[in-house]
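Beneath this line is the structure, given in structure tokens, with notes to follow.
The other protein chains are all here in position, but one chain of the complex has been omitted.
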Amino acid sequence: MGNLSPQQQLVIQRMFGYGAMLFVVLLIGLPLFWMLSGSLKSTQEIYSTDMQWLPSSPLWSNYREAWEAAPFGRFYWNSIVITLFGAGLEIINATFTAYALAYLRFPGKNLIFILILAALMIPNQVTILPNYVFFGSTMQSLIGESWINTYQAIILPGASVAFGTFMMRQAFLGLPREVIDAAKVDGAGHFRILKDVVVPMGKPVIVTFALISLVAKWNDYLWPLVITQTENMRVLTIGISYLFDAEGNNEWGVIMAATFFVVFPLLIVFLFAQRFIIDGLTAGATKG
Amino acid sequence: MAETGRTGTAAIDESLVIARPRGGRNIFSKEWILFILFVGPNLFLFSLFSYWPMIENVRLSTQRWDLLSPVRLPVGLDNFEYLWQNSTFHKVLWNTLYFTVAAVGISLALGLLVALLLNQRLRWRNGARAVVFAPFMLSGAAIGIVWAYIFDPRFGFLAEMLGWFSIRSPDWLNRPEWAMPAIIIVYIWKNLGFTTVIFLAGLQGIPQDLYDAAKIDGANVFWRFRSVTLPMLSPIAFFLVVTSILSTFQSFDIISVMTDGGPVDSTNTLIYYVYEQGFVAFNAGRSAAAALVLFVLMMAITLVQLRYSESKVHYG
Partner (left out) sequence: MTTTKINRRSIVKGAAGAGAAAAIGSKASSVFSAPAVIQSGPLEVTYWTSFEGGANGDAQDELVKRFNESQSDIQINHEFQGSYEETAQALTAAVQGGSTPDMSLLSDVWWFKFYLSQLLQPLDDYIAAGNVDSADYVDSLWNEGVRQGAQYWVPFARSTPLFYYNADALNEAGLDASIFQNWDTIVENADALMVKDGDQTTQFAFGHPNAASYIAWLFQGVIWQFNGEYSDPDFTINIDEDAGIEAGNFYRDSVENGWAGATEDHVADFNTGLFASIMASTGSMGGIRENATFEWATAFLPEKYTFGCCTGGSGLSILASADDANKEAAFEFIKFSTSVESTSYWAQQSGYMPVRKSAIDSEEMQAFYDENPNARTAVDQLPQTEPQDSARVFIPNGDQIIGGGLEQVTVSGADAADAFAEVAGILEEEAQPILEQLEALEG
């Protein structure tokens, strides 16, 4: 290395960088490619000992078959409703709670922080039955009607947020104090500071969390499966299970096509959100 | 709004001293009301849908109940005694440790490496980041199906690739010694994008002048990494360690789809055991006891982390 000019060193460094990047992209991307290619293969082709990178003739009918196996249009609608409301409530809850934990004074604040962290550690499996009973018998006796098989029952247990609160609190604590001090000196109240200072500056973390929240709501399976009872209330992830055969004879090509239905909207959202994250991150980088 | 603002102004300096354990012995202030207003809805929902079920769970752990019969038999600490003596449960604890340490360790290390790579001024790095992040968004259940196909020792993609190097593919999901590594690989593949993006955000938040100053001091690349990057990343790393441990502890979909905890319980982790005892074996009491063990373990890890890190973490 010693006798290389800095220019040459830079070239080697770059080449190494691009090589590594290509390797990482292939490592992560190939399984996704494999899913897409599988969604266009026949079952025979999937179970063929000489591996095909691409299907010999793409079997688009897998997508039609998957779409016709269950009312996927309705599933899409339901997924969109519960994702938008669920993630929306989470983002609002997380932002306000994180702000309060980072900037507001309150006796026993640390205890509340730990209490919220503790919620992160309560496994879903534990809450399913009591929550179900709450929306069923308890609601029945409280308001005279059961909320089982309703949107609000799918959404509400997931509207409280520990992870996002934790994530945003960490980020808010990292914001430069001078800016907030300055806002306070200018006489701004907490709502103003939140709206005009913390949210714009914390945009990267808020957007990142929003994305995580959207993804989690969209992919949620166990709770929507249990709390919904009829086809017209099911969400998209459960649609995949409409394609599994009770006796284990599965058409993998069709199942992978259904998997694509679930994945596709997220990829689209991500394509757009990607832009936001980049802007946010760049802003964060130049600001320092 | 204006009034709230004035009160806020009065309280500026103290409220901003984060490390201070208590907010002093203030009389009831508007800031408190604001705090309750901001935190209240979240806490209310938690009380209803998380804390209360957890308290129920504590009660359930001292009972024998099949989730159906009207009678819940009080059995004291029998469920815990059962777990204490049960060899399957010991195996479950070991599996959980194995999975957590390997999955968290590797995904953090790789995530940092990839983040450092993508922090270079390379063309297409945003595209690469998008690809790396993509698996994080896919449903674990769907991913499990695809990976089961990739791991197939005869038709799988991995068998083909290993074949290029004349390595014979193990029968990943049907061998007790290979099933857990397979699950770990899938977990890392799925979550690498998350650690990468978070680390990347951390890296980009490090002010350039710190590096410039270190350069002037004559620090080389590695020393700059040690003296600037690592300390500045510590809050992010702390966040990632805690959330990754919690996420591996609760990683359920992949295991459920790919192995059902098998073969011979080799991928049966605490969270899967909680589910299996509750909803497959219908031993609500044992499931609750195991869930409590899970909860206490997670709480302990987090508290230790919190104590250790909140004091040492460097907030940029």
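Which chain is which? They are A and B, in the order written, and residues in each are numbered from 1.
As a convention for this text, a contact is a pair of C-beta atoms (placed from the backbone, for glycine too) under 8 Å apart; a residue touches a chain by one contact, two chains touch by 3 or more.
The structure presented is a predicted model; accordingly, all values stated were derived computationally and were not measured.
Interface note for the absent chain: among B:154, B:226 or B:307, the touching residue is B:154. For the chain left out of this panel, the touching residue among A:128, A:188, A:201 or A:215 is A:128. Shown as candidates are A:69, A:84, A:115 or A:267; the residue that touches the absent chain is A:69. One of B:74, B:105, B:127 or B:176 touches the chain omitted from the figure, and that residue is B:176. Within subunit B, the residues in touch with the undisplayed chain are 64, 66-70, 148, 154-155, 168, 171, 173-176, 259-260, 262-265, 276, 279-283.
In the full complex, subunit A touches the omitted chain through residues 43-44, 47, 68-71, 128-129, 132-133, 135-137, 140, 146, 148-149, 225-226, 229-231, 238, 241-251.
Everything below uses one rule, namely that only the chains that are shown with their structure count from here on.
Centroid to centroid, with C-alpha atoms defining each point, subunit A and subunit B lie 14 Å apart. Contact residues on subunit A toward subunit B in their complex (touch as defined above): 14, 17-18, 20-21, 24-25, 27-32, 34-35, 38, 46-49, 51, 93-94, 96-97, 99-110, 112, 114-127, 129-131, 134, 156-157, 159-163, 165-167, 170, 173-174, 177, 180-181, 184-185, 187-193, 204-205, 208, 211-212, 215, 218-219, 221-222, 237, 240, 252, 255-256, 259, 262-263, 266-267, 270-271, 274, 277-278, 281-282, 284-285, 288. Taken in their complex, subunit B has these residues touching subunit A: 1-9, 11-12, 14-16, 18, 21-24, 26, 29, 31-32, 34-39, 41-46, 48-54, 56-57, 67, 114, 117-118, 120, 122, 124-126, 128-142, 145-147, 149-150, 154-155, 157, 160, 189, 192-194, 197-198, 200-201, 204-209, 235-236, 238-239, 242-243, 246, 249-250, 252-253, 271, 274-275, 278-279, 284, 287-288, 291, 294-295, 298-299, 302-303, 306, 315-316.
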